[in-house]
Structures are given as C-alpha cells and as structure tokens.
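Note that one protein chain is taken out, while the other chains of the complex remain in position.
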Amino acid sequence: MAIALLIALPLLAVLFLALSPSDDIWNHLIATVLGKYVWTTLGLMMGVGFGTMVIGTATAWLVTMCKFPGRKLFNWALLLPLAVPAYVLAFVVTDQLEYAGTLQVVLREIFGWSSRQDYWFPEIRSLPGAIVVMTLVLYPYVYLLARAAFLEQSVCVLDVSRTLGNGPWQSFFKVALPLARPAIVIGMTLALMEALNDLGTVEFFAVNTFTSGIYDVWLNMSSRSGAAQLASVLLIFVLTLIALERTARSGRRFHHTSSKYSTLACYRLRGPRAALAFLVCALPLSFGFLLPAAVLFSYSLNFYAETLAANYFQYVLNSLTLSSIAAISSVLIGVFMAYGVRLNGSPTVRAAARFASIGYAIPGAILAIGVVIPLGIFDNALDRFLLATLGISGGLFLSGTVVAVIYGYTVRFLALSYGTMEASLGKITPNMDGAARTLGHSPAATLRRVHLPLVRGSLLTAGLLVFVDCMKELPLTLILRPFNYDTLATFVFQYASDELIEEAALGALTIVGAGIIPVILLSWNIVNSRPGQNQDSRLKVTR
Amino acid sequence: MSGLHVSNLSHAFHGDDVVRGVSVFVRPGELVCLLGPSGCGKTTLLRVAAGLEDLQKGEVHLGERLVASGATGFNLPPEKRGIGLMFQDYALFPHLTVAENILFGVKPKSRRQAWMEGALEQMGLAAFAETYPHTLSGGQQQRVALLRAIAPEPSVLFLDEPFSGLDVTRRADIRTQTLNLLKETGVATLMVTHDPEEAMFMADRILVMNHGRMVQDGSPDDIYFRPNSAFVTDLFGAVNRWAGIVTGGQINSPLGIIEASSFNEGQRVQVLIRPDGIRLAAPGTQPAEIAGDAPCRPAPPSVPAGSPVTQRQPGFVVVRARSLGRASQVAFRVPNGTAEDTVMEARIPGRFLPQAGSLVWATVNAREAHVFAID
Partner (left out) sequence: MTSNQLTPSRIAFGAIALVAALAAGPSTAHADGVKEVNLYSYRQPFLIQPMLDEFTKTTGIKVNSVYAQKGMLEKIRAAGTNNPADAVLTVDIGRLNELKEAGLLQPVVSPTLTANVPAHLRHPDGLWFGLTLRARMVLASKKRVAEGTIRSLMDLADPKIGHNICMRSGKHVYNIALIASVIAHDGEAKAEKWLRGLKANLARKPQGNDRAQAKAIFEGVCNLALANNYYMANMATNDKKPEQKDWANAVRVVFLDQDGRGQHVNISGVALTSTAKNKDNAIKLMEFLSGDYAQRMYAAQNHEYPVKKGVEWSDMVKSWGTFKVDSINLEEIAKYRKAASKLVDKVGFNDGPSS
C-alpha cells in the first residue's frame, strides 16, 4: 500500500495540477481542435491495436506451432524491433520512402518519371504512416506475451479440439486464440499505452493526436493545469478501456487448463505454405529492425567521428547503469506490489496497485512534471530540516540526482513489471501459499522460497522489458537528469530533435544494439520457462 | 493436552454465510472426517481452522492455546500454529526435489533427515528423493505431500480431500498406507471429504455438514446405521423411499411392518431403505439371513378392495437383475395403491439373478429402514 502510494505520487501530482483553474482552454479546444485530436487518436489506437494484434499473434502462432525454415531464428529475432526507438524508425522510413528516398528514385528511373507531378505516391507523413511505424516497433509486446501464452497452453486442449472435428485453423480461432486472449490483450494494452503517450513519432508524421494537444496547451498556451487536465482525461480513458476489458473477461477462467504437458506437436509446413510463413515473419522483422539497423549503420560510417568525439562511452555507461537500476527497482516494486495484492486482495488495495501502474499511459514529460513536484517538496523539506538541525544544506537530495530519473522510470514502467508479475503470480495456485505458510514460513519467507523461484522467468522478462524501454526513454530523462549527465537517448535526441539523425546514428545504433542482448535473453528465457521443458530430470514428461 | 477445538465457528464470503456456528473437537491421535457435498462449507471450515482465512466468528484452540478469536479479531498466522495441511492438489513445489519438498518446513533439516529416509523407504519412494514432483505419478505425489505435511511433527494435521485425485484402483492401498502412517504418528487429524466410503474407512468420528451447518456427529457406525435425517441416509448412495402414515406406532409397507413408535399417530412419514437393507429370496424359500439382521414382521396380506379374500401376496415382480460381481442388484415392483408401482432396488450379496418377470420374496432389515417425518 505504501509502495503503491509512493509510486502513485506523481500521478496524484498531475491530477492535483489538473484541479487548478485553466481559464478558457477547454472552450477553445472544444470549439476548434479537440474533435480532431480525439478522432486522430482513436484512429491511431485502432490502427496500432489492430496491427500489433495481427502481426504479434500471427508470428507468435507460426513460430510456436509450425515448423518452417528460419523458425529458430525468427523465434528470437522477432523481438528485435522492440529495441528500435519509434522516432528513429520514423526517420529512417521517411528517409527511404520520400521523394528523394531510395524507393522513389528507383521507381523514377524505372518508369522514366521526372518530377513529383508525374506520378502518385502515398503521403508518408500521415496517420497511416504513423500507424505502420508504431505497429512495427510495438508488435513485439503482443508477440512476446502471445508466444508465452501459446507455449503454456496444454496441447491436450488443442488435441481435444482437433478430435472434435476442428482443423488447425479452426482450432486456432476457437481454442488457442481465446485461451491466449488475456495475454494478447495485455500486450496490446502496453502497445497502445506506448502509442498514446508518444510525441516524437506523431510530431514527425505531422499527426495531431491528443498527446500533441497536451503539449501544445502546456508549451504554447502556457497552461500547465490545462495540460494536466487533458492528461487526466487521457488517464481516465485508459482506465476505462482497461476496466471494460476486465469486465468482458470476468466470469471466464483462464487458468492452466491441464497440468499435463507434452512436447508441442508442430505443423510442418512445406512449399508455398512455408514460404508464406517465412514471409509473414520476415516482413515485420525486416522493416522493424533490419532496415533501420542497416540505415543507421550506413549513416554511422559517415558520421561516427562526431559521436565518438562526444563522451560516447560515458553515455553508453550511463544508459546501461540507469536502465539496469531502473529495471531492478521496477521489478522489485512490481513483485512486492503484486505479492501485496495477492496477500491482501481487498478491492481498495487492488485498485491502488492498478492506479499506481498506470503511469505508462501518461505522456512522459507530463509525468516528469508530476515527479518533479513531489520530489521538490520533499527535497526542500529535507533541506530545511537539515539546515535547522545540523546546519548543513541537503541541496536537492533526490530531484537533483539520478534518483529522480530512476524514480521516474520506475513510475513509468511499473505497468510492465507489475503486469507481468501479477499475471505470473496469478498462475501459482494459492494452495502453494497455504502449503508454505502451514509449513511454518512467513509471507516474506514464502515469497523468497516459493514464489520468487517459481516466477524467476517472468522476473527476468519484466526486468528486460523495462531495461529495453529505459534505454529508449527520452522525455523523462531529458527533464529529470542532473547536470552534465547524458544518456545515449538524450545524446541522440539533441540531433534527432532537428531531424539530424545521421549525426547521431552511432548512438542510435548502440541503443538498438544494446537492446539485442536482453532480447535474446528474453527469448531464451521464454522457451526454457515452458512447463515440461525444464532442465535435467525435469525434462521427463508425465502423461 | 493438545488437539483441535473449533467452537461455534461462522464464516461468510461476500455476505453469503458459508459456515454457520459449527463446533469441532479432535482429540490427539483421533481422525475426524468432515463429510458433506461440495459447497457445504467443510473446506472453508478447514481453511479457517488452519489460519489460511481470517476467523470471523467463533474461536479456534490448538490444545490449550487460543489461536484465533472472532471476538478480539485475533488471528495467529498459520506459520505460527504448528499445524500441517495437505491440499487436494498437493501443491508440491515444482522447483524443489521430493526431499526438499518434504523437509521444506523442518528446521534444521538434519533433524528429520533420517525420519524422511525411513518414511520414503516405507512408502516405496526411496528412489525418487532427488527427482522433481512432476515426474511422479499421482499416488506418489500424494504420499510426498502427506510426508511434507507431517514432517515438521505438527500437533494437528488437516487433510483436504486427500484421495480425490487418485485412480480408484490405487485408492484403497494409499488409504491404508495413509491411515497407518497417521496412526503411527498419533497426530490429531481433521480430514475433509465428500466421499462417504472414504470417511467410513478412515474416520474415528464423522461430522456430517450440509449448508454450513453440522448435521450429525458420530462414529462411522452411527452415521451409517443411525442416520438422524434423510440427508445423512442419502449420503451413502441412492435409497428406496416409501411414504406412509403412522398407524398404531408402525407403518405397514408391502415389505413388512416398520417400527415408528416415536411418531404421532396419523403422521405422514417417509421410510428410507438402502438397497443393502433388502433381502430377496425365490418364492417359498426364506431369504438368507446375515448376522445382525433383524427382519421386520411380514405385512398383513394386502387385499384389493372389493375383491374376495384370496391367499397371501405371492411376492414381487422382478424388473431386472444385474450382476455387480461381489453382489447382485435386483429391481422389483412394489404395488403402492396407484396405477404405477414403485420400483425398488435391492443389493444382494453374492450371485442372485432371477429372471425379469419372475416373482421374489422380500424382507427388510429393520436396522436399515429409517423413518423420518415429511416436513
């Protein structure tokens, strides 16, 4: 409860800001652009939601249930786009597809067109463009969770479906998909929250979403409270969506359907079907990862000197340190909160925990303001206290140090770790708790000796997700970091903010590269976490 | 003195009363079964007694020690109660070996190492000490779970449907093994089950629960032969029912005269007769008597109204007869004064398979004919 409150503080600060009056912002917005913001945002959410769902689920199903060339590689490689910051991909895609980009140049040469007026080409900087780019970097959330869900499904259930006369396709739609629904929905929720709070990409594509509206009200109309009000509306919207989904899901049980597992029977694909499967997996991987990585690499060749001249290695170190600490702290807090909810599942505690983990949906810079306010109050109080008692100044103990950044990351990414831990703990039967308790173990000891070992895989998953996201994180870092402290992301941003990504290509490439290792760990972790596929003697399968 | 004493316990979930004022007393070395259909509150009672749910009303004592009190809101956490609990799904820790599971609650582990080795040996599990639970069969897991629960030498042991996950063929063996082990350790045991046969076999005393209330508390023999309600009688499987009116302190049924002296004259009652309580024989012969039988006096011949008095009813028409191996199940028609006869089922030890349509004689064992008022 206390932790939930601590984490919820910045959110409460934002809500508090929203309570102060904001003159005529709302009238103005309603009369002019609010409708457009809402529709564009809904369009973006539908597009990204649908795109990530289809790509994430289809690829997850293919690599878990089918055998085709390249499957082993795709198994982990499909996660790679997660490490690519959306704004980087946006830049690369635009660069390649616009008039002077490779594609159009080639087209012009082939068809002999000479100018823009000679042919039609879709507008890249548009809502569809933003949807495609976001889908490409966000589908791994769905893929990750859907794949884990498919792996956990008992084959018995699928076998039953087959014996009841359903073909592989029908089995997928009637059994596997509904069973994996909670996982897919969680993945989509994460993807959508990320899409909602994005500014860089939508700005780049000249798409005006609700979030761009929040920034506009804040920065151009100098209305902090108005921005906070808009952000609160966004928050309520997200909470409503989540609540709706939970209501729709309630009454159904999605527990492990059988405790018996056997090696997953694969559909072996051949010929055109194998080619199709290969293509389905290869496309998102190519556009979401290979293309940006290759383009960044070629930029780096020209501009590596600029990057190395700056404190490149210090930035790398800073990024790695910050992300690691934030990953550990988010996971720890996520575990304690999820376990606290498990121990004391009263609706209030549950709601508090859920509220605390909603920071993911708030635009980063707004959340940063929410972080700055309570930390500032705390620091000043501490400072006065120290001055009064010891005669020394505490200065900005928290908000002037990287503690603020880590706190901010934790608040922001708690949804990732808390959600993962909640789902993972939910799979452990409460009788395990009972068994450990009656065997003389306190709740803390039970957590240590029973739950933590059992959710080890999910702990790693949550930690790595947070790590990868922190490596990319920008708005919070920009506002909260102390003096003379840069990360790879802020370093890249000082160029990217002016669409000068070539100059920072090596930095961007490093962000992407640093994401690969955790992604590979992640995927190795999922395959090994499947019940019945554990190490040594546990390999034996019970029937 | 140790043992478990639950007094006047009530519990509700979301406003629904699940347990209503139940008291349970288990002496050291005694095995008490809570028997009842699913949803009757027996598992809740066990979880509250074990401390896994906070007590709402009533008191729980372990020996002389008060561990939970509804009046003060005091709840000793389960880990401080010194109890053992075995779950229906065993809840073995999948990340620990069999040996690690068993010694999970023991400090220091070395204290019970020797005991564990002996127990594993005795249970035929010695070879599995270092393997992981999911490689074991259901029966093996059950025994590991039991050993884990008793390893810390609890003063009270709770068993929640301990045999329900097992194949029928293995059950008997494992029950015997379990019973032996429990008797050896002399622990006070409260076991929850919905299987009356299991309760009969295991229990020193059976507490029957229904709708959150205690219905009957007695020895297995009491519960079976002296059930205090139709509900308890019914627990042991389908029974034959006969409705009648008390006349002269007895009920005349086609199968004999049944004692009902404790009922008012003219009261409508139901007679419940278990299939095992009916004896059949070919017409003209006397049904074989079994030790303890107390056959009812034959009923006076039924005389159809208006017809001349003829001879005694020759017997009942057999509907079908099936062999169950150890016994035979025979269904026969009993006229009840309406157009449709009552079909009764009788279970006869050994092989007794009269042709459908043939006649049989029938008598009832008075001990197995139970009379209850119709409310």
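By written order: A and B. Residues from 1 in each chain.
Note that in this section a residue touches a chain if its C-beta (ideal position, glycine included) is under 8 Å from a C-beta of that chain, and two chains touch if they have at least 3 such contacts.
Source: prediction; values computed, not measured.
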Chains in view touching the one left out: A
Given A:Leu19, A:Leu73, A:Leu107 or A:Leu219, the one touching the chain that is not displayed: A:Leu219
Residues from subunit A at the interface with the omitted partner, ascending: 1-3, 28-29, 31-33, 36, 99-100, 115-117, 123, 125-126, 203, 205-206, 208, 212, 215-216, 218-222, 224, 302-303, 306, 310, 321-322, 325, 328-329, 332-333, 336, 339-340, 343-344, 365, 368-369, 372-373, 375-377, 379-380, 383, 393, 395-396, 399-403, 406, 442-444, 447-448, 475, 478-479, 481-486, 490, 494-495, 497-499, 502-503
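The working rule: only the chains that are shown with their structure count from here on.
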Subunit A-touching residues of subunit B, taken from the complex the two chains share: 47, 50-52, 77-85, 87-89, 91-95, 104-105, 107, 130-132, 134-137, 148-149, 152, 154, 158
Touching residues (chain side subunit A, partner subunit B) in the complex: 259, 429, 431-432, 434-443, 445, 449-450, 453-454, 531-532, 534, 537-538, 540, 542
